[in-house]
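Every protein chain of the complex appears in place save one, which is left out.
Right, chain A next:
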Amino acid sequence: MILSITYTQPPATDLGYLLHKNPSRPQTFTLNHGKAHIFYPEATEERCTVALLLDIDPIDLARGKKGSSGDGGLFDYVNDRPYVASSFLSVAISRVFGTAMSGKSKEKPELAEMELPLQAKIMMLPCKGGEEIIYRLFEPLGYKVSVEGYMLDEKFPEWGKSKYYTVSLEGKVRLRDLLNHIYVLIPVLDSEKHYWVGEDEIDKLLSHGDRWLINHPEKELITGRYLIRKKRLVNEAFKRLLEASDVADDEDEENEPSQNDQTERKLNLNQQRLGTVVAVLKSVNAKRVIDIGCGEGNLLSLLMKDKTFEQITGVDVSYSVLERAKDKLKIDRLPEMQRKRINLFQGSLVYRDKRFSGYDAATVIEVIEHLDENRLKAFEKVLFKFARPQTVIVSTPNKEYNLHYQNLFEGDLRHRDHRFEWTRKEFETWAVKVAESYGYNVRFLQIGEVDDEFGSPTQMGVFTL
């Protein structure tokens, strides 16, 4: 909400010339979603401080420009944006201190090009990923960094720390660099933007990051977060950033998967799992396959590449996930014959569905653990009794193996949405009972690295009629 900058080299009031803001005159600037006030709490020969105070209109954020009683805003009425240092502050900086940022000064051009003793204080900077990142981002730029954190509510210490920090920077630096660093790094720390991030954000990043970004050890993190992880933009930005310098760097861009993804990605377990599914499907000579809980269509896309499979259907309970699957599989652009092979629809594992019938095989890959255990009964009936394909493949994590995941505490599940994870014994007991009840035979497969004692990370049951 507040950025203040202090200059301590006499005559300190030169700061006014550098910023093109008269220390003796408070001013208000109108912004898209409110105002910015500029004033000088101190302005002496020895010490001069300018404050940029944001005055965001909360109703405008919540209701949108229309200001009608309807919705239209992007934010809740109760929201932190009016009080924090976010992309709103960056926009205000460029609007109010734009000239200074470009390094121009009518009265003191030589001062603008000099490294000066400057301090900056950013009030309530939201920081995703902990305060340590603040040091990682500012220290390489030559600042002495101090950070103050806050409890969410001192009356409820059990709620823990907030994500907001007051960040103080001190260093000998050109004013324009200071402003540009802050301009870029605020939204990077916040990891959010209040406006649409498109192509022109690359230009902004490269111009405000000119000369310092390429040498920053965290340039991947900065680029990724600044472009809110839009892969295409990030790649493009990196290409242009490297072109501009001679440094060749073919490291993969970081994409910060969630903790849980990371545990699985390392093992590349998913590919092994899907490969096994395809192998099993071929072994039972399945031509028509329905993937229940298909997600974004990883398995479907694999099946599409194999002529063995004549009819491929993906089902998911989440409509938005299906839409992504449709995009990923490029269904609208498939040639007619291919298009006929694949079909997607929304369905649920706990509602009987005639559309599930008529397939040689059904695959239920890493899905059942997302169901509450007391709803498995309904799922069993829907699939094994009513849909009744010749073959059913069910896979689920093997809980015993979790010991191998260092960032999982004992008893933790691999994913926040997992309702349960089973040991091999538990899975087998369930599977055998289901098989018996509905007249299937079942065999088991281990997928992934097998530990002598704890088995493999994924377990699979293959049910056949």
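One rule holds for everything that comes next: a residue touches a chain if its C-beta (ideal position, glycine included) is under 8 Å from a C-beta of that chain, and two chains touch if they have at least 3 such contacts; residues count from 1.
To be clear about the criterion, contacts and distances are computed from a predicted model.
One chain of the complex is hidden; its UniProt record names it "Phosphatase", one of "NADH-quinone oxidoreductase subunit N", "ABC transporter permease subunit", "Phosphatase" or "Potassium-transporting ATPase ATP-binding subunit". In the complete assembly, the contact with the undisplayed chain comes from A:Val317, out of A:Ile228, A:Val317, A:Leu334 or A:Leu413. When the full complex is taken into account, the listed residue touching the unshown chain is A:Gly347, out of A:Gly209, A:Gly224, A:Gly295 or A:Gly347. Remark: the omitted chain is touched by one listed residue; of A:Leu53, A:Leu302 or A:Leu413 this is A:Leu53. Remark: the residues of chain A touching the chain excluded from display are 1-2, 4, 20, 22-30, 37-43, 51, 53, 55, 58-59, 62-63, 67-70, 76-80, 82-84, 96, 123-124, 126, 150-153, 155-156, 158-160, 162-164, 166, 317-320, 322-323, 326, 344-355, 370-372, 374-375, 377-378, 381-382, 385-386.
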